[in-house]
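The complex appears here without one of its protein chains, the remainder shown in place.
In order of appearance the chains are A, B and C, and numbering begins at 1 in each one.
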Amino acid sequence: MSIALVLEQLLNGVQLGVMLFTMASGLTLVFGVMGLINLSHGSLYMMGAFICAYVAGITGSFWVGLLAGALGAGVMGAIIELVVIRRLYDRDHLDQVLATFALILIFSEGTSWIFGASPLWLDMPDLLGGSVSLPGGVTYPLYRLMIILVGILIAIGLYLLISRTRIGMRIRAGENDREMIGALGVNISALYTFVFAVGAVLAGLAGSLLGVLQSVQVGMGEPMLILAFVVIVIGGIGSIKGALVGALLVGVVDTMGRIFLPSLFSLILDNADATSVGSALASMLIYLLMAVVLAVKPKGLFPANA
Amino acid sequence: MRKLSRESWINSVLVLLLALAPLCASLLDEPYYVSLASRVVIIAMAAVGLNLALGFGGLISFGHAAFFGLGGYVAGVAAYHAFDGSYFIGGIPGSDQMPVIWLVAVLVAGLAAAFIGVISLRTQGVYFIMITLAFAQMIYYFAISFPTYGGEDGLSIYVRNSLFSLDTSDPLIFFGICFFSLMLSIFFTRRLMGSRFGAALTMARLNEVRLATSGVEPFPIRLTAFVLSAMITSGAGALFADLNGFVSPSMLSWHHSGELMVIVILGGVGRLFGPVAGAVVFVLLETFIGGFTQHWQFFLGLILLSVVLFANGGLIGLLAGRSRHD
Amino acid sequence: MKRFVSAGVLALMAATSMTAVSALAETKVGMITTLSGGGSHLGIDVRDGFMLAIEQSKSDVEVIIRDDARKPELAKSLANEMLQKEKVDILTGIIWSNLAMAVIPEVVRDGTIYLSPNAGPSALAGKLCNENYFNVAWQNNNLHEAMGAYMKKEGLKAPFIIAPNYPAGVDALTGFKSYYGDVEGELFTKLGQTDYAAEIAQIKASKADSVFFFLPGGMGISFMKQYGGAEVGLPVFGPAFSFDEVILGAVGDAAIGVKNTSQWAHDMDNAANVAFVKSFKEKYGRTPTLYASQGFDTANLMLSALAKAAPSDAEAFRAALKAAEFESVRGAFKFGSNNHPIQNIYIREVVAGADGKPTNKLAGIAIENLQDAYASECKM
Partner (left out) sequence: MTEAVLRIEKLRKSFGALKATDDVTLDLKPGEIHALIGPNGAGKSTLIAQISGGLSPDSGHIYLGQENVTGLSIAARAKRGLGRCFQISSLAMPLSVRRNVMMASQAVTGTSFSFWKQTDRDLEQLEATEKVLARVGLLPRADVPVAELSHGERRQVEVACALALKPKVLLLDEPMAGMGAGGSERLTGFLEELKQEVPILLVEHDMDAVFRLADRISVLVYGQIIAQGSADMIRRDPVVREAYLGTEE
């Protein structure tokens, strides 16, 4: 196996990690600020992809679709925050799980009601088709490179939003003490709606970007949701930094495991067995990673309130 | 006994209806409703198991489908080996005797829960929710890709396993077995919660520090509750496999864990008969809205959402008022 | 307790009057299929194809349709409902092998006729075959076997093959290899995987000269989109499942040039098919997929048998089904000893259609009169 291939796979892992980060950052933000477990985050991801595909289909422009997908998911997020989510902040996690589980059912069936059961078409813009040569003899799809870039921009953007802006200050205050920030005269419900909508925009953005690479179909959000949860739990719930590290870890471990475990097992087993045992283990690998991390650090790698 | 409270009345009516409905259905020669009732009863029992951890112990397990599925797989695998006379790893023969299967199912799930619990119970809150989910996912993916017992296709049980000399293939008799198991698990939960262990578990949920200050380690209490809860759920899983004549990885999927949680919450968290009410309503909704429209899940979602938003305390809570602690 | 019947069937219910005393009028058919959630377009097409045939026959057969949401336990419960409450004579509709394995063995053992419009797990073709079970689509391995045979015939030297790590995936690659032989590389992916960058890089780095993949539903869409974007440049082959008209709509131009195996194509030139495609488009406003064709064939097979015998006369009805005297949209149709079809498998090529959108075009025969590998294991 050549070095270039290993490098390329590493890049693939990073890219998968960055995609997961876009998804996970919104989830972790919402949990960190409002203490809310939002299972319907995956549905917002799906909405983003559907709106993007639909709008891109009508206008013929991916970029318009991307904008619509992100904003559409944001609006959708704001609406569900206003109608449902805000009643859940004072409830325990159990009620939150149930309510957002119900939202998944509503969103999934609602979407297939509106858009039909068939997957939608969404193609990458011509501008970003094709591959580029990178140092080390790796040729890499331009679009995936752009996803990595967008992920980095989001990470920087979130960092700036939280550490440098007035809203970020309020968000940080809200994480520490909800009553205090209310006492400071900040309109807390508006802040929460804003944060939830930001999370939704991030999910919608992830959905639109990945809709190009994936099948835009009902149910596309749930696998991503589970992965995103694995990511934020590994990273430490509520921590953006943790989400970034967790996402990269999960992305790289998953990618490397998928590719190298079967070859590893072929050293000790015959080929067919090695392939099936190796891939079985590969599909369990990230959960194994999560269990190990939590067994050692029960609050994840970067506990938010330490 | 004290005067029956309103909740006890509701519970009694619920149990009576659940017991009588299949009898009537059987008299009217509608065996379908008998097996539907068996389904309700089995799912209720699985939820009773979850309720012990989630409702009484405050341990929000998002991975109980793992134990449900393990129970199912024990039944499936035992029957598979009994059917073709082959052996499980290490020359263990199969069995088609329910008592043997139940015992093994409960032991296997108990061991699994002990292992999962030792690691998971180090964490709390959302972390606990997610790590239990992670373990369940591991088992799920293993089941899908492990070919010996059918992988995703699952495993069929061609002849329903037997219990003494009863005719288990008779829907009404099978219902009786399930109903008896459900009542047993509820009775067990009730005794348990009234015992010293129950007092400690309640305290572990309400105030862990108080429990420790009282000289009782919270961890073993929680672990035991988690294991017992898994055992009940796996017993239900074994029955479910027998009801369906079939076991597959979908029993292990996270959707199933979610559904079990939904049933517990729907009925009322930490209410003895909450899971029963939840299971009745959930299965009936699934069955009858499914007959109306292909978008039945949409309406199921709406109903669930309104229950959380407007009926805090679940159905039993809605009917019986706030829970009474003594 | 109140009975609910699918809205689409109400009209037929109303038509079930006492006038016709043929087998058709008394027959009740239960259809359990996947209408919601991921992969529901398969169930919807099977249903629509089936109902189109029923409608065209102007018969009074009552069809009760229920959604299994792709959950085996629910399918099982629905099957109980169909048999015990609705007392249907014939059951059909299941899309997925795992659901089929949950439901069918018990149903057919208890004497109900089951007609499979899609799933064909190997066990039901071999050891667990049953005189009451008829597969009107294919045995699961058929299309893969045909592709193995075709690629060998075409002189491709080093295919790289991929499938998800679950029984149907393993069967697919086994089926392929049984007609092709040893391959260059073989990968199993996680069921439901959405990102294939690592696998594609692996293919690129190998010495393969072609790619064969079986990734049903959304997995195939994701794979094709990413494969197209990665400029691998190797020709792609697969079974029709990843290239039905719905999936082509979602994959777009990335699929053009791909060859796939199918027992049917919408441009097959026989009278039954031309009429079917035309009427399907008229009624539903879309091009039928192979699933729709299978639903249509299933219904017509059933109707042809019902014209000869009533399901209550099991012996005669089974014989009538086995004779398969109906106009199949795939041309000639006959059952093998295990009640699975012996049929030609064709090669289709994805081309840009008249409207510029990709579509399948019949491109020849991959293998003639293919019978599944399990028939010999079946002792009926």
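Note that a contact is a pair of C-beta atoms (placed from the backbone, for glycine too) under 8 Å apart; a residue touches a chain by one contact, two chains touch by 3 or more.
Note that the structure is a prediction, hence the values are computed from the model and not measured.
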Task: Could you tell me which shown chains are touched by the chain that is not displayed?
output: B
Query: Among B:5, B:148, B:169 or B:207, which one is in touch with the chain left out?
result: B:207
Field: Among B:224, B:253 or B:294, residue touching the chain not depicted
entry: B:224
Field: Hidden partner interface residues of chain B, rising order
entry: 191-192, 194-200, 202-203, 206-207, 209-218, 220-221, 224, 325-326
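Rule of thumb we're sticking to: only the chains that are shown with their structure count from here on.
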Query: Based on which chains are in contact, what kind of graph results: line, ring, star, complete or other?
result: complete
Field: chain B-chain C separation of Cα centroids, rounded to whole Å
entry: 35
Statement: chain A and chain B have mean C-alpha positions lying a whole-number Å distance apart equal to 32
- prompt: What residues in chain A touch two or more of the other chains?
  reply: 108-109, 112, 276, 279-280, 283
Query: Which chain B residues sit where two or more other chains touch them?
result: 141, 144-145, 147, 295-297
Statement: The residues of chain C that touch chain A in their complex are 35-38, 40-41, 44, 165, 170, 186-192, 194-195, 197-199, 201-202, 205, 217-222, 225-226, 229-231, 246-247, 249-254
Task: Would you mind writing out the residues of chain A in touch with chain C in their complex?
output: 1-2, 5, 8-9, 12-13, 15-16, 19, 108-109, 112, 116-124, 129-131, 139, 141, 143-144, 210, 212-220, 223-224, 255, 258-259, 262, 271, 275-276, 279-280, 282-283
- prompt: Mind pulling up the chain B residues that touch chain C in the complex?
  reply: 30-33, 35-36, 39, 141, 144-145, 147, 150-154, 156, 158, 240, 244-246, 248, 250-251, 255, 286-288, 290-297
